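Pasting a structure here, questions to come.
Of the protein chains in this complex, one is absent; all others appear in place.
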C-alpha cells in the first residue's frame, strides 16, 4: 500500500511568517528518514500505512503546541493499493503522456 | 483543547456516486457519540485530542479499504487551546457580529 | 450544472481570531442571494457555474485585502452535470441509506 500525504500546518496566532514553525516540522521529517518533498504550499510524504502518516502529523503538532495556541492544518491523502514510489511515479506518469514538466 | 476536524473521504475507482461509501462512514461516526455535522462537502467532528480525531479517519478508511483500491481524503484541522463547543460557537460568533446566518 | 464550493478564507497576520474577517465575507454572501451554508470550518455555496463561485471568492478577497497583508484560503469544488439543489440532496442521499443524521 502507498499512502501519499500532503500537509501544511501553521499557527494562526503568530503573524504573517510561518517559516520558523515550518522549519521545526521539516527538521523532524528530514530526520525521520521518510521520503518527503517540501514545496511552497506544503510537504508531501509517502508511507506504507495511514498510521505512519498520521504519526508525522502528530509529531508536527507536538512541535508547535508548546508555543502556539491556535493551529491550522490541511491534509490530503491519496491512498492506493499495491504501488509504491508514487511520489515520483505520479509525475513521471504525466511526463510519459506529454513530455517533460517542471523544467 | 478543542480539535475541530472536517474531512471528506471517498473512493476514486467507483464511479460518480460517493454516497454509499459516505453512508458507511457516517453510520460509524453517528455511533461513536462524537459531536459531528454532515454537510454536502464533508463531515465536521469535534474532539478533545488530535488522536481521537485521527482515529475517526482511520476507522473511516478501514470501512472503505475492503472494496476500494484507491481512496482520496481531505482533512482540515482547526486546533485551539481552552475553548470547547466550537462547532456551534464559531458560527455563533459570526452571528453576534452580523446577525442570523443559515436562515 | 451544479457547482458546490466550500471555502474558508482568513488572514494569517491578524492573530488567533478570524471571526471579524469571516463576518465580513458572510455578510456579503448573505446579501448575494446565493444559497449558502456556514459551518465551523467554512462556507458552502451552490451556483450554476464555476465563474459565479469564483466571483464569490474574489469578492471575499476584496473584503479582506484592505487591511490584511497575508491571506490563506482553501477551496473545494464538487461539480456535477445535471443535478441542482445538491447542498441538501447530498445529505438527504446519506439519510436515505442510514437514517437521520445531524440530530
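When the chains are written out, they are named A, B and C in that same order, and each has its own residue count from 1.
Going forward, a contact is a pair of C-beta atoms (placed from the backbone, for glycine too) under 8 Å apart; a residue touches a chain by one contact, two chains touch by 3 or more.
Here the structure is a predicted model, which is why all the values come from computation and not from measurement.
Against the chain not shown here, chain B presents residues 10, 12-13, 15-16, 18, 69-70, 72, 74. Listed by residue number, the positions of chain C touching the unshown chain are 9, 50-51, 54, 57-58, 61, 69-82. Although one chain is not displayed, its contacts with chain A can still be listed: residues 4, 6, 8, 16, 19-20, 22-23, 26-27, 30, 36-42, 44, 46, 74, 76, 78, 80, 86-91, 93-94, 97-98, 101-102.
Basically, only the chains that are shown with their structure count from here on.
Look at where the CA atoms of chain A average out and do the same for chain C: the two points lie 26 Å apart. In whole angstrom, the spacing between the mean C-alpha positions of chain A and chain B is 21. Multi-chain contact residues of chain A, defined as those touching 2 or more other chains: 69-70, 72, 74.
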